[in-house]
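Before I ask anything, let me first share the structure, which is written out below as structure tokens.
Every protein chain but one is kept in place in this view of the complex.
Chain nomenclature is as follows: A and B, assigned in order of appearance, with residue numbering initiated at 1 for each chain independently.
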Amino acid sequence: MNKRRFDYMGLLYITPWIIGFLVFTLYPFVASFILSFTKYDILSPPKFIGFRNYIKMFTKDKNFANSLMVTFKYVVMTVPLKLIFALLIAFVLNFNLRGINFFRTAYYIPSILGGNVAVAVLWRFLFSASGGLVNQVIGLFGIDPVNWFGTPGPALFSLTLLRIWQFGSAMVIFLAALQDIPQDLYDAAAVDGANKFTVFRKITIPLLTPVIFFNFIMQLIQAFQEFNAPYLITGGGPLKATYLLPVYIYDQSFQYYNMGYGSALSWVLFVIIMIFTLLVFKSSDYWVFYSDVGEGGK
Amino acid sequence: MAETMNMEPALIESRAREQHKKLRRKHRINAGIRYFILILGAIVMLYPMLWLIGASFKTNSEIFTSIGIIPKRIDFTPYVKGWRTGTEYSFGTYFKNSFKILIPKVIFTLISCSLTAYGFARFNFPFKKQFFALLISTLLLPQVVLRIPTYLLWKRFKLLDTHASLFISSAFAVDGFFVFMLIQFFRGIPRELDESAIVDGCNSFEIFLWILLPLMKPALVSVALFQFMWTMNDFMGPLIYISSVEKYPVSIALKMSIDATSGTFEWNQVIAMSIIALLPSIILFFSAQKYFIEGIATTGIKG
Partner (left out) sequence: MKRRISLLLVFVLVISAFLTACRGSEETADKTEDTNDKEEEIKEEEKEEEEKEEEEEKEEITLRFSWWGGDARHEATLAAIERYEELNDNISIKAEYSGWDGHQEKITTQLSGGTAPDIMQINWNWLTIFSKDGEGFYDLNNLSSELGLDNFSDEILNFGTVNGKLNGIPISLTGRCLYYNKTTYDKFGVEPPKTWDDFYTVAEKFNEEGYYPFDLDSYSAWILAIVYMEQQTGKQFIDDEGNLVFTEEDIKGGLQLYKDFMDNGVIPGAKERAGEGGDIPLHELPNWIEGKYAGVFEWTSSVGKYAQPLEEKDQELILGELPMLPDAKSKGWVVKPSMLFAINKDTEHPEAAADVLNFLLNDPEGAKLLGTTRGVPISKSGLKALEEEGLEGLEYEGTKLVLDNMGLGFGPYFEHTRLKDIYQETIDKLGFGELDVDAAAKFMYESVAEALEEILEE
């Protein structure tokens, strides 16, 4: 990599963010970090207790261990499936068919429905053990009905399915990136007589990598912070099989009023996400291609 | 080749026509398959929406027992009553409030995030890596533990119970998600474009404004759409920062009649209003489609 001179104009452009960070973001972050070393019930002043929250978490707290495991499982299931699905649909919707606007909107609607008041009711219709739509459909293939909400594994998977169904944001970003690929490149490839698959492999995918990378990171972060789906649909059950860490953090903070402990849990989650994010960032040198560094951007 | 030469012109023509027909048929079958899959998928995606619309005409017991779309009767009372609400204000007020938050927030986000992203994507400045790491870090902590400190912050700014508390920070690119996203899109644009513009005598801001932003249209439209929808759905933020009912946005108003501790309510009214609340997002998404197409087609890439 050639080191370019510093260009201080860059600092000027990011000034809004620097100010925003100092004014709006820094204080709550620092506060929650400090609170993680205290016993704080929100209403009386926090009491400093050193590392006790962290020690308790790793030595005594069975809920934490369980929630951590569940969260990992959820992330591992959700992130790849959702990314692949979103990418696939983006390709399908990238054609210039008549009425494509309608289809794009239709495919985005589940994401708009997101937190609708009736999502939980809908999900019950789909996954209820007796007569749920999903069981009826898999019954057509001769599969025995599954007790989705009453069995730990399937219950967690039903949340994954909810999130996959709401693939819209990732899809839109892919779509925007697909639209950003200059037509010249395709034209040039056509002149060279490249076949469709080669074009896809050599042009489309490399040019999409910055956005695949972005979506990967963001889906990872969002999956680790998933709260609404378990909160609305399974309530963390059965047997805490969908008790994701963010739900536990919420319970500790605003239900049990152990804000200090909740903060400590949050910072542990922070570090975990950080590690995963860093790993993905490190890996990006090998597979993300940026047009702005020119040829051989690997 | 030789064969063709020996053939009568009419025959050649008819063969070509036949081949053309075949090709067209193949195309048509292809398109047919594509449409078939698209429509099948669309049904799966749209069914919940259609169910919601049906549910807005059903009674509570019908809503909870029937997965069918068609209600027993069509009667718009739920819409009328739902719009009126059990509060001092109608949904008109709540929509107005939502837009008072949404419009500045979306505009602020677009300006501040694109500037910041441009800075990160195109310039090499001291501590850039560290700044970027901080930017990403802000996304990693669960919001729930930031709630109280953030509340105290707004209290100190004396901005509690104002709409401003819900959009001001967007003027300062606090949404790392959007900044990161735009950075990725900026980085997808070859630097040769900037360099040739510099040769033409453009300064960095002009490059940003006239060369890069037009190319980013699809990305910017996505940012605007996301921010619009997410803000429209945001419930906890307004609930905590806003205490006057007259300033509530739609997201809170939708849940005003739901009391999980006791009391009954008509689900059809709530669902009816939630459909109305979805409309702006759906319309916006639909009408923004043309910008997705426009992105490249109209601007082209010229040095």
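The rule is short, and it goes like this: contacts are C-beta pairs under 8 Å (C-beta built on N, C-alpha and C of every residue); 3 or more make two chains touch, one makes a residue touch a chain.
These numbers come from a predicted model, not from an experiment.
Chemist: Can you work out which residue in B:123, B:172, B:186 or B:291 touches the chain that's missing from view?
Modeler: Checking each option in B:123, B:172, B:186 or B:291, the one touching the absent chain turns out to be B:172.
Chemist: Per the definition of touch given earlier, which of A:147, A:228 or A:284 contacts the omitted chain?
Modeler: Of all options in A:147, A:228 or A:284, contact with the hidden chain holds for A:147.
Chemist: Which residue from B:30, B:65, B:90 or B:124 sits in contact with the chain not drawn here?
Modeler: Considering all chains, including the one not shown, the answer is B:65.
Chemist: Which of A:14, A:90, A:134 or A:233 touches the chain that is not shown?
Modeler: The missing chain is touched by A:233.
Chemist: Taking the full complex into account, find the residue in B:157, B:230 or B:286 that is in contact with the omitted chain.
Modeler: B:157
Chemist: Contacts of subunit B with the missing chain: which residues?
Modeler: 59-62, 64-65, 85-88, 108, 111-112, 115, 147-148, 151-153, 155-157, 160, 171-172, 205-206, 209-210, 235-236, 239-240, 243-245, 248, 252, 255-265
Chemist: Mind listing the subunit A residues that contact the chain we can't see here?
Modeler: 15-16, 19-20, 22-23, 27, 39, 41-44, 120-121, 123-124, 127-131, 147-151, 155, 232-240, 251, 254-257
What we mean here is this: only the chains that are shown with their structure count from here on.
Chemist: When the centre of a chain is set as the mean of its C-alpha atoms, what distance in Å lies between subunit A and subunit B?
Modeler: Whole-Å distance between the two chain centres: 17.
Chemist: Please output the residues of subunit A touching subunit B within their complex, sorted ascending.
Modeler: On the subunit A side, the touching residues are 3-14, 16-21, 23-25, 27-29, 31-32, 35, 42, 89, 92, 95-97, 100-119, 121-122, 125, 133, 165, 169, 172-173, 175-177, 179-184, 207, 210-211, 213-214, 217-218, 221, 225, 227, 246, 249-250, 253-254, 259, 262-263, 266-267, 269-270, 273-274, 277, 290-294.
Chemist: Mind pulling up the subunit B residues that touch subunit A in the complex?
Modeler: 31, 34-35, 37-38, 41-42, 45-46, 48-49, 51-52, 55, 63-64, 67, 112, 115-116, 118-126, 128, 131, 134-146, 148-150, 152-153, 169, 171-174, 177, 179-181, 184-192, 204, 208, 215-216, 218-219, 221-222, 225-226, 229, 233, 235, 254-255, 258, 267, 270-271, 274, 278, 281-282, 285-286, 289-290, 292-293, 295-297, 301
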